[in-house]
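Questions regarding the structure given below will be posed in turn.
Complex shown without one protein chain; remaining protein chains in place.
Which chain is which? They are A, B and C, in the order written, and residues in each are numbered from 1.
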Amino acid sequence: MASPEPAALAIKLRPSWKPKGLQVSNSNVVFAGLGLLAALGLVMLILRIVSSGDDRASWAYPTAFFMWTLSTFATAPLVAYVTRLTRGYWGYPIRRLAALWSIPALFSYLILLPSLATLPSLDGRASLWFGFRFGVPGFADALTIGFMFVTGAALMWLTSIPDLASGDVRLKSPITRSLLMNWRGTTKQWLLIRSASKYLGAFYVMLLAIGTTQVTTDMGQSLIPGWRSGIFPLYHIVTGFQAGVAVIIVTTYLLQKFSPNIRPFIGQEQAVNLGRLLLAFTLLDFYFFWADYVLIWYAGLPSEIAAMQVLIADVYRIPFIAGAFGIFVIPFFAIIFNPVRRRLWALALISTIIIIGNFFDRVRLFVPAMSNEKVFGHGPLSPLPGVVWPNVSDILFIVGWAALMAFVYLAVARRIPAISGWEMREGAMLRQETHFERGHIMLLAKPE
Amino acid sequence: MSSIKSATDESAARAATVAGGATISEEERRAGFGHRWGMSVDIDLCTGCQACVVACQTENNVAINEEQRVTEKRAKSWIRIERYWEGEFPNAKARYLPVLCQHCDNAPCEPVCPAWATYHNEEGLNVQVYNRCIGTRFCANGCPYSVRHFNFWNPEWPDSLENMLNPDVTVRTKGIIEKCTFCVQRINRARRDAAQSDTVVKDGDISPACVQACPTNSLVFGDLKDPFSKVSEAANSDRAYHLLEERGTGPAVVYLKKVDPNATSSSEEHHG
Amino acid sequence: MAKRELLGLYEEANEAGDAVEGLRDAGFPDTDVEILSSTPYPEGAFGEPKVEHRLYTFPFAGAAIGMTAGIFWLVSAQMSLPLITGGKPIVAVPAVFQILYEGTMIGAVLFTVLGVIFESRLPDGIGLYDKRIVDGYIGVTIRASEDDLLRARETLERAGAIDIINNEGSIMGAGTPQGA
Partner (left out) sequence: MQEPPSYDVKTIDRRLFDFMLHTPKWFFTTSAGLLTVFGAGFVVFISMLYFGLQFLGYSHPVYWGFLIVNFVFWIGISHAGVFVSAVLRLTQAEFRRPVTRAAEVVTIFSLQAAVLFPLIHSGRPWRTAYWAFPYDFIRGMWPNPRSPLVWDPSAIFTYLISTILFVYVALLPDLALARDRAEDPVRRWVFTVLALGFRGTSRQWRIQAIAGILLSAIILPIFVSVHSIVSWDFAVTSVPGWHNTVFAPYFVIGAVHSGVSAVVTAMIVMKWAFKLDGYITADHIDALARVLIAVATGWLFLLFLDFSFGLYGEESAEVDTWMQRIYGGAWPVLAPIFIITSYIIPVPLWLIKSVRRSFGWMFVTTILVNIGMWLERYMLVIPALERKSSLTFTYSEYIPSISEGILVLASFAFVIVGVLAFCKVLPVMPAADIREGALLSTELKIGRRSVPATLRE
């Protein structure tokens, strides 16, 4: 295990140190550009709502994009909570910049709602709701996912209260002050934050699991007759974990490259551990895909084979291959080697490939489902529907919304410091560089 | 889901594909290849008389099923008549469904055998090689028609029958799986005879014991690749369907549904 | 000329460290010095040099070999008896992938274990050793030529050795420590 950056430990000696938000001026070219593209994305969304209200096919690519955000940006904060639950010391510098992604993810809710509204009736087709018909699927899914997003945002806010209260945050209105729980740092308040963040984190994981199961079934599986795969929600979740870690790696790399506030705290320790996680999830991805594929191939039930023809073998072959390479082939054969996992820039490169590949994977999973007309019945899908390529407005939509995500992230990171001051201090307090006899060694305290 | 499909254009089309359509040349027939042995079962004609069951029992040296064997559900019968009751007592109807090995093209039983004990031969028969079988019984689990039977003990016959076994058929020892072979011994004999008399195996030359014994000609055996055989005719009829079609096993046994207009699927009421 | 081995016993890891440094200052190469302990001390606790090893290459080699063997067996096993089962192709990749995977992994494991044995220089006929090490004493062995032997021994003593032994046994008057 690599040792932390000296600066991270040196904080202890600098009581004056305060985390600062990103220094991004409105005139910054990148920032402004992202803003314009984000506006374009919003316009595209409104146009789509106005023009094609409940034509499901026109929401195919937006849905794929939403699923992509669900598995990248909405999953990224998990790493923060997991390292917090397992007391992973390497995670201190990246917890906040991971948690910040829960705010951009919040916006993708705007895509979910209209596309949920276009779902056909549940009667006469397989669905997770069986006989139950009250407010499903639309309302139930919207509710679960909404809960999840709110929990994520609340968690992010909660864990950044100490910094906001102490830092030079430019929103000190009465509302803010109440949102900051009149933070004074009393023992009780600290206790509250610690326990609340733990439980909210666990809650968030569960909501993610249930919510993903719901939406992936209602907007994916149940729209293609004969596609019956119990592992599919899990596959979606795990590929999401991988993409989430990838997002964090890219964010970490970019921030430590361009922001002097963060650079000193990010080092090999983060690279090594994030790389390890990425490798683990890459392997798991393949495992979950294979567990799905080999069974369908072996049992050869016509209905399942037809579904596989659509998703993998025949109709959406190209997005599938692109996704497979991006999610598994390229990353696996790169990060299996230690030297790659020690270099943050290499990891960032691989992660970019993973994020893009993940998008292609979502396309091949949800575009056929959302654009499929013959949704009723159980039997094999015949004839196979044709492939739906994105048109210009789809592409503009995707580009605009991707930009919107980044834009919102930067905007938030300007206000809320992307590095968690109090947790950095805690980490510095719990770790000491000492010497054991003649050997250089790390001392880790594990408070219970 | 119902396993008995109403005869739609789709099922007719499927039946056509079963029949294969293409005729085969004299040479192929002389070579003995190019057959796809199949059977058609006309539910409309079946009276449930069990003659086929007995015939099969004697032809293939299947051990006698005493009462105890039946009660403990270990009775071996390569072909069985499934009986489903329909309606309530005063006007209850019995529906009969003869089930035998379907000799599937995509047989679920074949690939799961670790010892190659069962495989698909070039005439489309799902053959069981007794001396390769090691008794894992995986094939019996995989078979959706439950037509594979396990020998829990060495077969025994009363002395009167000991010397009346069919010499063309192996007596299966304990610990192995056995099942319907479409009376492969008769197929081979017919081919030998044809070869000796320098003719070809014509439709109707071969008849397995069950077909031979069927009093109502509900069972018909023949070559599905021969477009003029009775079986192909049946396969092309708009009454044709396959058992458990949704499993995609591609059976060689074609069932002809009851003509009775208000017939309901024999497998929709459970625990018959 | 033949080199002879000396083993110095120390109560404190720190003294052992002194001994190692002393020997290094006295001009003995690090390759001739070894530290024996019955407890894994963190690396560098005695100021010893970093251990060079090639353990990481073993699993890759093993995986490669295992996979090749697996492919060979699988293909030949299916070609040797080309029977159609369940309408599946003769060499059915998805079906045989599992075995291929296991072959790869067992290759990796076997080679890693071989690597561990090899890299920790085992098995070796037990060299100069002392039972007291298991009681927590630290041993420092030095292989030196006849004429350097005295110098080595002095260095070991100067670092506070409670006993110094060679193949014949203890060569230092110091009484055996309590609990030996």
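Here, a residue touches a chain if its C-beta (ideal position, glycine included) is under 8 Å from a C-beta of that chain, and two chains touch if they have at least 3 such contacts.
What you are looking at is a predicted structure, and each value in this text was computed from that prediction instead of being measured.
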Given the contact rule set out at the top, which of the displayed chains would the hidden chain touch in the full complex? A, B, C
Quick one: which of A:Ala8, A:Ala64 or A:Ala126 touches the chain that's been left out? A:Ala126
Out of A:Tyr61, A:Phe149, A:Phe241 or A:Phe288, which touches the unshown chain? A:Phe288
Would you write out the residues of chain C that touch the absent chain, in ascending order? 34-43, 46, 48, 51, 53, 55-56, 59, 73-74, 76-78, 80-81, 85-86, 88, 92, 95-96, 98-99, 101-103, 105-106, 108-110, 112-113, 116-117, 119-127, 129, 131, 133-136, 179
Contact footprint on chain A, counting only the chain that is left out: 1, 86, 126-128, 130, 209, 213, 228-234, 283, 287-288, 291-292, 294-296, 298-301, 378, 429-430, 432, 434, 436, 439, 441-448
By the contact definition given up top, give the residues of chain B that touch the hidden chain. 1-3, 72-76, 80, 82-84, 97, 99, 108, 111-116, 132, 134-138, 140-146, 148-154, 174-175, 243-244, 246-248, 267-272
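Basically, only the chains that are shown with their structure count from here on.
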Applying the touch definition from the top, give me the chains sitting in contact with each of chain A and chain B. C
Can you give the whole-Å distance between the Cα centres of chain A and chain B? 55
Hey, how far is the Cα centre of chain A from the one of chain C, in Å? 44
Quick one: chain B and chain C, Cα centre-to-centre, how many Å? 66
Flagged in chain A as touching 2+ other chains are 298, 300
Out of chain C, which residues touch more than one other chain, so two or more? 86-87, 95
Okay, in this complex, where on chain A does chain B touch? 298-303, 305, 378-379
Residue set of chain B touching chain C in the complex reads 105-113, 116, 118-120, 250
Sites on chain C touched by chain A in the complex: 13-14, 17, 41-47, 56, 86-87, 94-95, 97-98
